[in-house]
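A single protein chain has been removed from this complex, and every other one stays in its place.
As written, the chain order gives the labels A, B and C, with residue 1 at the start of each chain.
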Amino acid sequence: MEKTTIIEKKKHGKLRNPVMVTGLPGIGLVGQVAAKYMIKKMGGTKVAEVYSPHFPHQVLMSKKGGLRLLKNSIYLLKGKVRDLLVVIGDVQAVSSVGQYEVAETILDYCSKKGVSLMITIGGYSTGKVAENRRVFGSANNKRLMADFREKGIIFGETRGSIVGVAGLLPGLAALRKMDGICIMGETHGNYVDHTSARNVIEKLSELLGFEISLDELDKEAKGREKVIRKIEKEVEQQMSGPPKKDITYIR
Amino acid sequence: MEKTTIIEKKKHGKLRNPVMVTGLPGIGLVGQVAAKYMIKKMGGTKVAEVYSPHFPHQVLMSKKGGLRLLKNSIYLLKGKVRDLLVVIGDVQAVSSVGQYEVAETILDYCSKKGVSLMITIGGYSTGKVAENRRVFGSANNKRLMADFREKGIIFGETRGSIVGVAGLLPGLAALRKMDGICIMGETHGNYVDHTSARNVIEKLSELLGFEISLDELDKEAKGREKVIRKIEKEVEQQMSGPPKKDITYIR
Amino acid sequence: MEKTTIIEKKKHGKLRNPVMVTGLPGIGLVGQVAAKYMIKKMGGTKVAEVYSPHFPHQVLMSKKGGLRLLKNSIYLLKGKVRDLLVVIGDVQAVSSVGQYEVAETILDYCSKKGVSLMITIGGYSTGKVAENRRVFGSANNKRLMADFREKGIIFGETRGSIVGVAGLLPGLAALRKMDGICIMGETHGNYVDHTSARNVIEKLSELLGFEISLDELDKEAKGREKVIRKIEKEVEQQMSGPPKKDITYIR
Partner (left out) sequence: MEKTTIIEKKKHGKLRNPVMVTGLPGIGLVGQVAAKYMIKKMGGTKVAEVYSPHFPHQVLMSKKGGLRLLKNSIYLLKGKVRDLLVVIGDVQAVSSVGQYEVAETILDYCSKKGVSLMITIGGYSTGKVAENRRVFGSANNKRLMADFREKGIIFGETRGSIVGVAGLLPGLAALRKMDGICIMGETHGNYVDHTSARNVIEKLSELLGFEISLDELDKEAKGREKVIRKIEKEVEQQMSGPPKKDITYIR
């Protein structure tokens, strides 16, 4: 394997107006949690695997005694009106050149499969544990932006840059005249954020017309939310020093 | 995109004795400020974009909700006697191999367009806020040096090396028997320097025979100059310790 | 040498059902010690050398005044029932891309030679000096796992990832439908571990049906074992602080 390579694992019939959805490791693991949950709940079939010499030179050991290369995997999910190709994975490439190569390889695959819309899921870090976490978007063309704004995605409130595959895929898609958008769940940034992932999936289900039960994720999110808020409270107290009463006591 | 790629964005007629002028991020942002101002004032048309897997693996988000790859852009500016191809950009390549590749790709483009002179704009850091900031040059052949010295560019007063595209373009141009020169505005090095950029543009307009109003840049430069001098004064005071009076007071 | 290259050094007849065994520098040097001992005791013949521009840019000087490139070497060992191709070497490649390239080059060589099973030897670090050090395995398919478990290799008790050639070879072998397994000797991690290497060789001789005297390695292992236990004891004492008596004395 000299170059990033996609190996098709399972044949499938003609795809119905397919859209790619990518959720790789990144801020708050929002993309990864969302994509994995979708695959689990919607019964995805693995159709392809992505290998790259730009991934770290390691293999993962399983609990049963197996080992396997680091990889990204592509699952086919049958939606109500259109099919989804969902990418999840262990890692992203370690160098800039590697990141571009992996993104281009995925785009080549998408072109071949007739994908006309690339959606990447990411987290947008605000450093706060917001009560109602918003879902932001950043798109590679105005028509797409107008389209998704209409459906409730918030544009123009994010700043800076999107690092890695979540940014490169829609960025490079533009050079191929392909629609590309990064959907970002608002998140603190220091915590794995199931609540944010939940909000992103909810929006995606509306945008792409698929049905999914969020119950299990809601439950998981609620449990974690308590822990996050507890930690945040402790951090806050430590940073603001002891309350006045204590000072009196020390005297 | 496996390699650095130039995508032509707009057709244009035959160019009149074109010269390339490059102003990418570097010392004091002298090159970037100068090139951007020239494009703005002279009404440049974007004719090409440069993309590279050697640029950082990020996309930039715009205020309106758009995203785009990091890139360099080439603008066509119609001068009075000759045409200018002006390069600006977000970044430079992250590795040595990448820097050479980007520079060679730009040179290939220039050869194709009939460019015979490569000018790069940079800053030359002196660590001082000079009253009258000079404009230095360093050229890839003696004839060019003589030519530009005659027109008021100062040669032989700069030392050391020029890092990045500002140096590689004229350096690699020599291997193609193409004229190449780096024009450096004297600058402190710690500040964005509009005054230095102004001086460089003034010289360039004489050298290349184009007209440009410097009023707006002059105004911006004056405002910033005040701030820079104020900061410098404070730094100086801090480094020279408290004034004598204070010492007395401490006693 | 633009790419990793294997240079054949000696012709050999048809190999009998050959298996590759790799012991390169890694945790506790378990693989390296084991592979070198096997070559020494079983009278291996060097049949090939592996060179790579991804190895460090150095040459080694010998005691006699010679110099040579860093390399991996492949030895042919004639077992009772099948032949062994044993890889040892000075180094592993310095980058991820280099590691993949070296592993693929070795796999190409193995395919050509009719190798159907890739065994890599490594150390599995536990941070303890265990009395009876176990021999673990992690395989690239279930059949192989069942096979080797039957013969006493322990599966499913190792966690995390295997870094470098020891992991990549069986990992990449899977993509070629080739059997691959990493045999790991339990080891502390901070010491060169001859005892662990000994245990691995013992298992391998059973698995692959070759005979080897372990006497010399046993002797070496016993000597080193004493030193290791002494150091460990000292470390333990230092970390647990002074004994009670001393505390009394300080009072």
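Methods note: contacts are C-beta pairs under 8 Å (C-beta built on N, C-alpha and C of every residue); 3 or more make two chains touch, one makes a residue touch a chain.
All figures in this text were calculated on a predicted structure; none of them were measured in a lab.
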According to the contact rule at the top, which chains on display are touched by the left-out chain? B, C
With respect to the chain omitted from the figure, which of B:32, B:58, B:125 or B:140 is a touching residue? B:140
Which of B:104, B:202 or B:225 touches the chain that is not shown? B:104
Of B:53, B:123, B:164 or B:185, which one is in contact with the hidden chain? B:164
What is the set of chain C residues that contact the non-displayed chain in the whole complex? 1-2, 7, 51, 53-69, 94-95, 98
Even though one chain is hidden, which residues of chain B still touch it in the full complex? 93, 96-97, 99-101, 104, 137-142, 145, 149, 155-164, 167-168, 170-172, 174-175, 182
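One rule holds in what follows: only the chains that are shown with their structure count from here on.
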Which angle of rotation, from 0 to 180°, maps the CA atoms of chain A onto the equivalent atoms of chain C, to the nearest 5? 90
So what's the Cα centroid distance for chain B and chain C, whole Å? 54
Mark out which residues of chain A touch at least two other chains, giving numbers and ranges. none
